[in-house]
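Okay, here's the structure, questions in a sec.
Yeah, one chain of the complex is gone here, protein chain that is, but the others are all in their spots.
Coming up: chain A.
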């Protein structure tokens, strides 16, 4: 290159400027072309050619270029319910994720102007950007794990829930399926048939209490008769290692303590008692003479709160958007903070002097002044969000992958992941390209405007 350049000047210097103008222009054209060539070749080979190839490929079926199908791939793209879910989810993504990320970024940027340790704070917010999408996906797969001992999101949910309603004593305990003594829905309450009060104890056998719940429990007692006029009995785990005799209190079978036992007259609770350590309970004699029923309240058996089904079909997209926001808020914040530094302070000061409160300053001065930056951030994030793939692919479990589907994932799945139909994949790729174009256009126009300034 340098040789060419150093060789040229003498030649140009030898002739008069007037008659060599067209030649110089054409030579300059050549040089321009020469300089443009590498970029053109690269762009052509890496961008234009693949796009062209994709257009052509989208007109052929799964078997390859031997099988021309015309526009039918586009037809199936728009009639396939998986793709329609993907388009719907992409719409949610494009609207929600950039807006929230930019909004939070703006809040953080403005707030960090006022606090000490602003740099440290910014660093922490920005840190997730240093993590690859793949790693972030794996992290959030764990965060959203259903098991509260693994997933932090559910640990918080369960923690909050259990603060307000305490866990039951024997979740999952139930009467034997064939039990004439106790009946009721799977989760309780379990009720006896109407019975006449006598001195014979009413024993209530249960099964299915977990060994963990029975830790420290003591042998069930079986009183032979109840004190005068009282109604009594034992609630016990009618199962010992090896089985035991059904409906009989065997040695080794544990009493279930702390259970709430209700006495019902009709459907009204007229008395209640709590079982003691050996499983026995005593209810005062009912005032009514009619038949009564004994009931084990449902609150004894409620299953522990399982937390939120973050990755279930309804929430999965929102959960993944949450992880995306975690990653990209830092990006928005840093750009907006940079923009904020460029706003003339005098404007704000003047407003304050004129009696505007902070909210008015933020609303009327800061945000309008930042509008171009906010626009850039928003559009950049939108383009980024349209092609989101890794987070969805990694976080969504198989069962809800389709509910979390986005276009880029659907593109991959139909081209390589089982579908092996690159025709449909190409059609989807073009659809994605078309969707990105408006955002591109906005960005390019903005660049032009800025250059013109």
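Quick notes
One rule holds in what follows: a residue touches a chain if its C-beta (ideal position, glycine included) is under 8 Å from a C-beta of that chain, and two chains touch if they have at least 3 such contacts; residues count from 1.
Simple rule for what comes next: contacts and distances are computed from a predicted model.
Think of the chain that is not pictured: of "Cytochrome C oxidase subunit I", "Sugar ABC transporter substrate-binding protein", "CbtB-domain containing protein" or "GMC family oxidoreductase", UniProt labels it "Sugar ABC transporter substrate-binding protein". If you put the hidden chain back, the residue from A:38, A:185, A:242 or A:290 that touches it is A:242. Looking at A:177, A:251, A:290 or A:342, the residue that reaches the missing chain in the full complex is A:177. Only one residue from A:97, A:311 or A:391 touches the chain missing from this view: A:311. Residue positions on chain A in contact with the hidden chain: 62-63, 145-147, 172, 174, 176-177, 186, 207-214, 237, 239, 241-243, 306, 309, 311-312, 396-399, 401-402, 413, 417-421, in rising order.
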